[in-house]
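A single protein chain has been omitted from the complex, and every remaining protein chain is retained in its original position.
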Amino acid sequence: MFGRLTWEAIPTYSAVALSGAAVTVLGAVAIVVILTYFKLWKWLYVNWLTTVDHKKIGVMYIILAFIMLLRGFADGIMMRAQQMMAIDGVGYLTHDHFQQVFTAHGTIMIFFVATPFFSGLANFILPQQLGSRDVAFPFMNAVSFWLTAAGAVLVLISLAIGEFSTAGWTGYPPYSGVGRSPGVGVDYWIWSLFISGWGTTLTGINFAVTITRRRAPGMTLMKMPIFVWTVLCSSIIIMFAFPALTVDLVLLMGDRLLGTHFFTAEDGGNFMNFANIFWMWGHPEVYLLVLPAFGIYSEVVATFSGKPIFGYKTMVQATVIITVVSMMVWLHHFFTMGSSATVNAIFGIATMIIGIPTGMKIFNWLFTMYRGKVRMHSTMYWAIGFMVLFMIGGATGVMHAIVPLDYNLHNTTFLVAHFHNVLIPGVLFGYIAGYQYWFPKAFGFTLDERWGKLSFWGWAIGFTLVFTPLYILGLMGLPRRTAVILDSGMAPLLYVSFIGALVVFFGIFALGMQLYVSIKNRNKLRDTTGDPWDGRTLEWSIPSPTPEFNFARVPVADELDIYANRKRNGKSLTWGELSDIEMPNDTICGFLIGAFSFLLGFGFIWWMWWMAFIGFVGIIGVIIFRSFIDHAEHEVSVDEIREALGAHPSLGEQTAGGVA
Amino acid sequence: MSIDSVPTIHEDLFGFKHNEPDKIDIHGERALAFWFYLMSDAMIFAILFANFGILVHGTAGGPDMSEILNMPRVALQTALLLLSSLTFGLVTISALSKNRNVAIIWLCVTFALGAGFLILEIGEFSEMVAEGATPQVSGFLSAFYVLVGTHGLHMVFGLGMLTVMLIQFLTKGLTLPVLSRLYRVGLFWHFLDLIWVAIFSYVYLPGALN
Partner (left out) sequence: MLNPIGSVGKAELDLLIISTVIMGAIVVPLIIATLYFAWRYRASNSAHYDPEFDDSAIIDRVTHFIPILTVAVIGALTWSYTHKLDPYAPVGDGQPYEIQAISLDYKWLFIYPEEGFATVNELVAPIGRPVTLRLTADPMMTSIFIPGLISQIYTMPGMETRSNFNVDTTAVRDGRNAMYSGPYFHFQHFKTRLVSPADFQTWISEFSTHKTLPEGGEIAHEQKLDMGRYRTLAERNDEYYPVTFFHEVEPNLFQSVVQQFMPAYQMTPLPTLVEYSGSPPEDHPEH
């Protein structure tokens, strides 16, 4: 009945693990209690669980990303503490627990922080920048989110029931094979990635169709905002790269469950093939994360410099080149596999070629500020902080691409420092900038400036303190993922690194304080114009918070930065007809598919086949049920639209105001 | 520039005319999304083909392709599947000319051909298992089963879709949403045919030539 699930699944092996489990369980209980006490279940169901509104789905993605960021950061600081305390000693974590921690840290940060953050921001803003009322497939959008959430819940549950993988976030066999990792850990890893991976694939298809088919009249490809371009390229990467991850996970599952020989060392298998397929997904993955961040920086720098982005065409070309080349460089993750010098050199040079378009982008942001009027808003802090710190990450990336250097730097903390240097200042700074930039569009008030700037300094200084020592330790030859430090000479640098982690913690705390203070002062921070930053693109032409239907009348967008240009010339946007709007109905089907896929995954992990069967049949059943519904839309009448918009110019009955 | 002068899509991929500029062409969008999905699915098969190419010599003392090959059966499978693509084309033509009953007949024929293909494949797998050539024997057999089996699993889903189409033909008739769905099921079915041709040429044929 319960497969291999017994009472022993409760992590009693260490006090630290047990308290992690307790926090998870108590957190879940607290949420249930709060919802019940304040009688919020109906509110939750009506407004969130059943919603197909791209804006609400976007907000849920970002909430998920922040929750998982806390968990991922807790793992990160635990690692720093362990390495600091385990110099010639054992530290406070058992070896097995330390490995779960670094595996969970990587898995969570990539799959359940960065990816949902991207999906959330793009979901929220993409239709608004396109002048569209929703993404092309609102229901599928909800399915994507609930699949991602199901994967995240699997990771969180592994803390309380069973264990997480110890094979690292890359899960290389033969270590992740059933011989060395017989427990449920690797299965948790496989299923959380597999389920959320399907969610991301559907998101990619959804965004790609939305961008190709739902642009405002007049918006040709070369008139799309840069952020839209980067999301389009990310969607293309998703559609090409995620199948590789899906296949890799299924084959590994076959090896573990059925005893096949895809990635075993013996009987004709080939475990390096896992690494090949994994990085065919994994390398494009980091570009799909960083490209939208580049898009956000482009929007932010242009807006706060009061100028169009410099070299729009170059930006687009660079984005497309990065998209294409990102698929051709995966072998640089294992130069040390022993390929011939020629193969390694070709992949090394291909990797550097990505530096060319990226370098051009940096120059373009620089020259966007040139002859501008740069407003030092907290959002702009993140963008400038990114430019400064990311360049160092780019430089060390080029050093990794120099093959003989990589032979020395591979598997060391230099590598760890490098990819954090591109993922934190590159990706995360961008997403936080996007979160602060577009926050008023979601909730109708801006975020507190002071705490925003404090958070930036916490992150920027903390990041530098954590990872500069790791660069140096890497050059000294310290391997990554080691639970014990055998060289006591490394102690001072490890202490500095831990202090840096505390400073980053202050940055996270400041982010939370910023939200709290802003909600408290929301009336003072209220955005009444819908255009708090003197924005350039279509989303600023509509009220904050954005109404359900986004645009009462569809705008014509036949030039780049059209909203800024019209404001400058004192003209209004051209709007389409005002008529009833057809909006998709809410449905619980998306949530159900997520719930059933959770059962499918959980059943497979614990060998509870009946549960997996219910999950599988449930998913198929809901999909078939949905296919029989032809009319899933309702009308928003003209009167309702007038009421929702009040006197806002996007109703189009008076000239556009808001000229700065 | 007024909104009326902006060109809109007047005819979607399935030939349905839309002359209302502010109405979103949802069926065209769904068709496009399905093409994108097929592209992702093609990537899945591409990686499985590459995987097969890498593991094909990893027989670990077990049988190789020429020993597990039963060419007459594979030829029959191929014939059934190619024929089913033709009959699916006939489903589409009769559905577009609003000939519901004829469409239903061809749909049933397509289903029968697809089911025949699957029965032959299940026969092939069970014979191999009976002879001891299970996926656990070698990397080569693992790769063989997963490649051919993934195609077979897609066929199962395809038959499920044909069943849904049949029910919708009967209960809803040839409405626009049903026809648009038929277009996508057709894409899927022809795609599976195409993949099979690749499997036949890359997996079975080299085995026959050895």
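Order as written gives the chain letters A and B; numbering starts at 1 within each chain.
Here, a contact is a pair of C-beta atoms (placed from the backbone, for glycine too) under 8 Å apart; a residue touches a chain by one contact, two chains touch by 3 or more.
All figures in this text were calculated on a predicted structure; none of them were measured in a lab.
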Touching the absent chain when the full complex is considered, from A:M476, A:L502, A:L515 or A:A632:
A:M476
Just one of A:R4, A:R180, A:R450 or A:H634 touches the chain that is missing; which is it?
A:R180
Have a look at A:F310, A:F456, A:F498 or A:F549 and name the one touching the chain we're not showing.
A:F310
Pick from A:L44, A:V324, A:L486 or A:I519: which residue touches the chain that isn't shown?
A:L486
Mind listing the chain A residues that contact the chain we can't see here?
95-96, 99, 166, 168, 172, 174-175, 179-180, 265-266, 270-272, 305-314, 334, 336-342, 344-345, 348-349, 352-353, 355-360, 362-364, 366-376, 380, 384, 387-388, 391-392, 394-396, 398-399, 401-405, 407-412, 475-477, 479-484, 486, 568
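In the analysis below, only the chains that are shown with their structure count from here on.
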Tell me, which parts of chain B touch chain A in their complex?
1-3, 6, 22, 24-26, 28-30, 32-33, 36-37, 39-41, 43-44, 47-48, 51, 54-55, 57-60, 62, 135-143, 145-146, 160, 164, 168, 172, 175, 177, 181
Quick one: which bits of chain A touch chain B in the complex? Just the residue numbers, please.
136-137, 201, 204-206, 208-209, 212-214, 217-218, 239-240, 242-244, 246-248, 250-251, 254, 258-262, 264, 266-270, 273, 277, 280, 554, 556, 558, 574, 576-577, 579, 620, 624, 627-628, 630
